[in-house]
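Can you keep this structure in mind? I'll have questions shortly.
Apart from one protein chain that is not included, each protein chain of the complex appears where it belongs.
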Amino acid sequence: MDLTYTEEEQEFRARLRAWLATTLPELPPRPSPDDWPGRRAHDLGWQRRLYEAGYAGLHWPLDAGGRGATPTQHLIFLEETERAGAPYVGANFVGLLHAGPTIAAEGTAGQRARWLPPVLRGEEVWCQGFSEPDAGSDLASLRTRAERDGDAYVVTGSKIWTSHAEVADWCELLVRTDARAPKHRGISWLAMPMDAPGVTVRPLRTLAGSTEFAQMFLDEVRVPVSHRVGAENDGWRVTMVTLSFERGTAFVGEVVACRRTLGELARAARANGRWDDPVLRRRLGRLWGEFGALWRLTQWNVSESQRSGGIPGTGGSVFKLAYSHARQELYDTAAEVLGARSLGLDEEWTLDRLSSLSYTIAAGTSQIQRNIVAERILGLPKGR
Amino acid sequence: MDLTYTEEEQEFRARLRAWLATTLPELPPRPSPDDWPGRRAHDLGWQRRLYEAGYAGLHWPLDAGGRGATPTQHLIFLEETERAGAPYVGANFVGLLHAGPTIAAEGTAGQRARWLPPVLRGEEVWCQGFSEPDAGSDLASLRTRAERDGDAYVVTGSKIWTSHAEVADWCELLVRTDARAPKHRGISWLAMPMDAPGVTVRPLRTLAGSTEFAQMFLDEVRVPVSHRVGAENDGWRVTMVTLSFERGTAFVGEVVACRRTLGELARAARANGRWDDPVLRRRLGRLWGEFGALWRLTQWNVSESQRSGGIPGTGGSVFKLAYSHARQELYDTAAEVLGARSLGLDEEWTLDRLSSLSYTIAAGTSQIQRNIVAERILGLPKGR
Amino acid sequence: MRAVDFQPTEDQRALRAGVRDLLEGRYGREVLRADLDGGAGIDRAVWRELGRAGFFALRLAEAGGGVGLGLPEAALVFEEAGRVLLPGPLVATHLAAGTVPGAAEGEAVVTALDLGDGLVTHLDDADAVLGLPGTPPRGEPVRSADPMTPLHRVAGCGPDLSAYRETGALLTAALQTGSALRTVELAVRYAGEREQFGQPVGAFQAVKHLCAGMLVRAEVARTAVYAAAVTADGAEIAAAKLLADGAAVGNARDCLQVHGGMGFTWESDVHLHLKRAWLRAEQWRTAAEAEELLAADLMGSAR
Partner (left out) sequence: MRAVDFQPTEDQRALRAGVRDLLEGRYGREVLRADLDGGAGIDRAVWRELGRAGFFALRLAEAGGGVGLGLPEAALVFEEAGRVLLPGPLVATHLAAGTVPGAAEGEAVVTALDLGDGLVTHLDDADAVLGLPGTPPRGEPVRSADPMTPLHRVAGCGPDLSAYRETGALLTAALQTGSALRTVELAVRYAGEREQFGQPVGAFQAVKHLCAGMLVRAEVARTAVYAAAVTADGAEIAAAKLLADGAAVGNARDCLQVHGGMGFTWESDVHLHLKRAWLRAEQWRTAAEAEELLAADLMGSAR
């Protein structure tokens, strides 16, 4: 039981820190949130710099072009980049964390060669076409269908909650290839080119007023059969590999950011006098303790997956449950610090408060997570 | 929408208050909690005084020997007796609030004449034999069986959570008379004499260390068929009449008592300096607001049942959910007021804190209550 | 036998039903969404119609051209306005009736400095500010989290509103209660319709129990509001505001959770309830103030 980094890890951190210190000031200014082409260019540019410096695909296996770093090194990377205020993974998210690892694990040599290098080098953007309007928590009930026509699938349906759809080159798409099979058994995983005829993207406005997500309408889109990763109708298993990657370290940067936010809240409360209110002060103190523990839980989960050879453990659901509720509590507390000012949309934490509302819903609602914890970890029986 | 009592109601309150002022000082001292015969005598004595003064069976119909008072008058009675510190209904509880009303509603003329007057006059004590070790939330799955043998049922099984079993004359008993019928359809309601051969009572110790409850073992107990109230196998419906009575005003005295407790907590906090802690003070303020609202909710439910001619509404589950959680929060706050002293069993609120733990469990767990609210009030579908 | 009766009278029920009909006709969901898309100005025609219906003059004496009703009736009517997310400084204009010319009739829009930090709602539309003589002061626009409630910040300290604070808090609590009751309905409807895993999500206990908890919050708050409207007691009003704020915010949150991803979209009405509930929680009486007031009342009662 140790929290002292090895010399090697300390060196890794020092090198990374030095590189960030020289590199970040050279970056162009961030584009506005509505400037999708600008955001794509910015995020890809950052990825190219990472690639050149040897940090691209840190956690990917060596034979997929990655660096084969330990989970701890990946954790250090995520911690340091967030601390230094480096760009978020942004448009590279799906490529680096979903589609890429899936292709690395399940793709053919040709598929790996075609799709992985452009992701690492910051040349291509991926988006995700999993959820559908009628298949949210029950993802496996998806209805977008793909019918075989010669050497292509003809895909028709609609997808929702797709980030970066407007600027993506590829979409990792789940489609139903066998309507008569049990729902988990008739799904396939396809790489769909976003410029294929029949793909329509419509921005989806969230309650925060932003258009971070889109809806995708697919009307007889032809996707070559060679773009299928994994066997036909084996897409559910293929996808679960991807999703468990997401659970592992997806929130590391955010926990670091939440801890920084708490410091800012303390300063703001001192400045406006509300720090003198013990109710608020103790609430901030409690959150400081909770987010400290969440940081340690991240380290715990990482060291566990390190032992098991990189396979993410079941700790992800436990972490997500604790974290998503703590994050909502954090931004409710931010509103307490601000008082009536929290009603202003341009106040520092208001948009974050709005977006925090999705944390108990997205990527598996808290209700679904509790089912997972109860059934898969605790072994409680499924209901009738 | 009015909260002003009518002249008649004010007179009723004034008369009652005057009577309590003269009567309570004449009462003998309360027996110790472990002195069951003493408690029986004390509670019956109090009931006799109520009877003589014309307050017995206030809410019972006139033709059952009651006073036919309005729900509001009953509310005033419960409020004033609690305020004055009168004895709790105690050993008369089941007779006055469960078995009595059931017999009044469903019994024959002979059954009413036999069993109701002794309850009102404070001569006989009833207890309740509903729950079983394996039939808690799922009461209708009860397995105590009654087999017809001539003019008697032969009853074998066991019951749990029976108060006053040690000193009761009668037990309102639910038994299974048809093992092959659907579970709600094979139950009958019997009045069992507690001195019948085959009845064994064993005290059941609760986590509070007390023996308020008992377990009852029934070994071929003979109960005359004439002691059955309602038709054979119709006992579930008969019982539901009783249970809905319980929901109506069962907690009135307790809400009054909780409001008094809050005042005592405020005084205690002022005395030990903890009132200066805004966290505790605001928590007490919030509870004061909540219990005020719960008192109003009681009045709301009573005026609703008054309009509907005395039929208890569905508000009981809503009230019980809010109240049971508020009561637990109240006693957790009492522990905050006391600090480490709350660890002492003789401190004023420690035993109440322990007994408050049963409030989200007894008479329908909070989980069951939420099912009732969701399905019966909100109309949400039953799960598969 | 006559008896005290906390339930609404026949007249009160009729009033409530009438206002509900009016609002459903004049401020149904299509109007709400059109308002939302078209900017957050106040529709003067609706405002005048509210005036004609007696919404603002409700508690003025009949001799003075008012309706001559009391706080209980006002609470019922404001609850209905809260249900449909009717925008505008309803409480302030109601409080100004009889004082600010045109307020009673719905000819004038009156706002109030009922928020902290110099923030004020609907200043651009306002003909007057409660307690301030003359035309409204200028303010600096503040982008509002509630898209239907524009905000400005004004300088200096506002007028003494203590004469209005309790009634303002109570009627705001009534608006919150209406919203809380409405989000129960929205959640229950969605849970009954949306299917996942082969059954309506409302058949899952987790969703069912969220909805049950919402009803409990809303019913307790509603009773507190009605009781405070009847007694006009300061501590009861503080409790009503505290519980109604909690019910409106808590129910909107749970309603969003029941709606899942759909609740996170702009197209859903859930976020409008949440944002308005957040706003109203800051108006007239905050939770911290209400708790301290109740604590003082408790200590007073415990003497």
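Remarks
For clarity, chains are labelled A, B and C in written order, and residue numbers in each chain start from 1.
Keep this in mind: a residue touches a chain if its C-beta (ideal position, glycine included) is under 8 Å from a C-beta of that chain, and two chains touch if they have at least 3 such contacts.
Just so it is clear, the model here is predicted, and its values are computed rather than measured.
Of the listed positions A:P182, A:P197 or A:G379, the one in contact with the omitted chain in the full complex is A:G379.
When you scan B:E52, B:D138 or B:D276 for touch with the missing chain, the hit is B:D138. Of the candidate positions C:H209, C:R222, C:R253 or C:R285, contact with the unshown chain belongs to C:H209. Residues 204-206, 209 of chain C touch the missing chain (whole complex, contact as defined above). Looking at chain B, the residues touching the absent chain are 131, 134, 136-138, 141, 160-161, 204-207, 209, 277, 279, 335, 339-346, 350, 354, 357-358, 360-362, 365-367, 370. Remark: the residues of chain A touching the chain excluded from display are 1-6, 8-9, 70-73, 262-264, 266-267, 270, 275, 278, 281-286, 288-290, 292-294, 296-297, 299-300, 302-304, 306-307, 315, 318, 321-322, 367, 369-371, 373-375, 377-384.
The definition used in the following text is that only the chains that are shown with their structure count from here on.
When every chain is reduced to the mean of its CA atoms, the largest separation from chain B belongs to A.
The chain occupying the central position, as judged from C-alpha centroids, is C. Contacts with at least two other chains are made by residues 278, 282, 383-384 of chain B. Annotation for chain C: residues 204, 207, 288 touch two or more other chains.
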